[in-house]
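The chains shown are only part of the set, and none of them has been moved.
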Amino acid sequence: MTISPVIKKDYLNQLASDGKRADGRKMNEYRPIVIETDIIGKAEGSARVTIGNTQVVAGIKMAIGTPYPDTPNQGVMSTAAELIPLASPDFEAGPPRENAIEISRVVDRGIRESDVIKFDELCIIPGEKIWLCFIDIHIIDYDGNLFDASSLAALAALLTTKVPIEQHRESLEPLIEKFPDIQTYLDTHQNDYPLPVREPPISCTFAKFNNTIVVDPALDEEEIADVRLTVATDEKGDIRAMQKGLNGSFSVEEIKNIIKEAVINGKELRIKLKESIGR
Amino acid sequence: MKSDKQLIDETGIRSDGRKPDELRNVIIKAGVLHRADGSCYLEWGGNKVIAAVYGPREAIPRHSQNSLRAIVNARYNMAAFSVDDRKRPGPDRRSREISKVISEALEKVILTDYYPRAAIDVNIEVLNAEAGTRCAGLTAAGVALADAGIPLKDIPVACAAGKIGATEEDGTFTGGHVVLDLGKEEDNFGNADLPIAIAPRTNEILLLQMDGHLSSDEFERALDYAIKGCHDISKLQKEALLKKYNVSEGDE
């Protein structure tokens, strides 16, 4: 460790002791959030999310594929996050590492376990043809709190995704003879239509350093944090997913308090998300 | 896949006969391997897990070294034959995430600053998997670390709680009950899973993940259950270590 991180750490710890943060925020305050959607013409859904200087782009591609044998009537989703070297001097090219894998898995579980996508409405021919939904998350600029930025970007992209039936109609029509069922699907879905979704849970991430807990840690804060907790809550304030990270620990009380804050912040973020997608 | 599974009856008895706050059967043996610096074999319900610790030893490659403390590399691996459908050998995304959260949990209780530039390698091998392997693996790792003589603030221990009930055919979930230590069927058809690891002396929470759907109240109850489960398992960890120590005393 060179001197400068030590000084930075002391400075941030000192500020925290006085109830302050380096960028002037309150402990329970997010940085400014901007959500833009429909930014990628080639994608069926897309969003760019900035939280402070952190910037994430998510794109959704829909394709027609084969269902898993044990869920013949359900669509399939897959989530990947790439910490591309564009975003940080510390990110390397190559296959995804632990951090990228953790982000993609936490975002994926948040969406999957809460049934955000109505998978049973993504079946075209039971056992034969379903919609695949690929969520790809690109970290473009890294200034902390990738969990929340990635989750928001994925949700904003999903909630504005169109199922591209017009483009795939031609490839499905020859199958009518073999699978008459498909006629109904094609008749009822003449045009591209919104991906069928449910109300999503919203992720809020907290970090602890010097025994202070802050929401939406910036990179400086993440670097000195002992421990991190992400909590996803739904519109009723119920908990839908949690993930603790880093090699520190929380007390039971700290976790209970974080959950309360996550519900409060989640409500604000939910409003921002809805505004961005025009609902 | 969900179905109209009834996982708990009206008297509060679960499909495998357990009460809501009852653990599956757990067997722990310390020092089961000849080559490792410390090791543990653990059965937890149908789970069978081995953990082996190597180190502290020089971290390789050199650029992975931390000049102030030891690095902790936990590697959670499932044997190809440990699951219903054969698993391709080698790490997948799930096992890499679990390796990461276990490494972070263990690092907190190891006195890593005693060993700058060193690595402590914790290998967790799942031989048979039946729900809850990450808790079983972390618990075995705690015993193996102690068996290896690695200086610890506390012996880490893990356990899960969750919520079960009945899932109707239309996918809705009814009659949720918070229960301790989900079994295989409960894991597949249940509604929430909350694995945690703690340092039992202080109840500090070292690992925490949650999937599913819990109200704040349910969460608090589940957390209580899981912490209680950790303390029960912790006793078994210590007995296993004591037993090995006594046997060694006697034998050698």
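First chain written, first letter: the chains are A and B, and each begins at residue 1.
Just so we're on the same page, a contact is a pair of C-beta atoms (placed from the backbone, for glycine too) under 8 Å apart; a residue touches a chain by one contact, two chains touch by 3 or more.
Note that the coordinates shown come from a computational prediction; the quantities given were computed from them, not determined experimentally.
K.L.:
Only one copy per chain type is displayed here, so what's the full stoichiometry of the complex in this file, written with the chain labels?
P.N.:
Stoichiometry of the whole assembly: A x3, B x3.
The definition used in the following text is that only the chains that are shown with their structure count from here on.
K.L.:
So what's the Cα centroid distance for chain A and chain B, whole Å?
P.N.:
Distance between chain centres: 27 Å.
K.L.:
Which bits of chain A are touching chain B when the two form their complex?
P.N.:
Spelled out, the residues of chain A in touch with chain B are 1, 70-71, 98, 101-102, 104-105, 109, 113-115, 229, 234, 237-252, 255-256, 259-260, 263.
K.L.:
Which chain B residues qualify as touching chain A in the complex?
P.N.:
Residue list for chain B touching chain A: 1, 67-68, 72, 93-94, 96-97, 99-101, 103-105, 107-108, 171, 194, 199, 203-216, 219-220, 223, 227.
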